[in-house]
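As you look at this complex, bear in mind that one protein chain is not there, while each of the others sits in place.
The block that comes next holds chain A.
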Amino acid sequence: MATEEEIAVKEPLDLIRLSLDERIYVKLRSDRELRGKLHAYDQHLNMILGDVEEVVTSVEIDDETYEEIVRTTRRTIPFLFVRGDGVILVSPPLRTV
């Protein structure tokens, strides 16, 4: 039987609770992003994600032309614990296609 406490969305962490078992987008420090299924989280924003894709973005500067080359490195991880102190934001996945 669902109680009022289970449904009420009072604070930002409650918004994350709505995304449990859903795919989310996480922006981390060091220009990293994760997309995966949220399995667990706590008040520190420690998280466990499943079927994760990590994207690391780096900017190189060409020695001659001085143009900025943006590179992304991707990898997939089946089951991942993320420490909360690296998390910047959590969101439903953004449409990139």
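Here is the rule we go by: contacts are C-beta pairs under 8 Å (C-beta built on N, C-alpha and C of every residue); 3 or more make two chains touch, one makes a residue touch a chain; residues count from 1.
By definition in this document, contacts and distances are computed from a predicted model.
> What does the UniProt entry say the missing chain is called, choosing from "Transcription initiation factor TFIID subunit 5", "Glutathione S-transferase", "Hemoglobin subunit zeta" or "Sm-like protein LSM2"?
UniProt lists the chain left out of the view as "Sm-like protein LSM2".
> May I ask you to list the residues on chain A that touch the chain which is not drawn?
Spelled out for chain A, the touching residues are 5-6, 13-14, 17, 20-21, 30, 39-43, 46, 48, 50, 77-83, 85-86.
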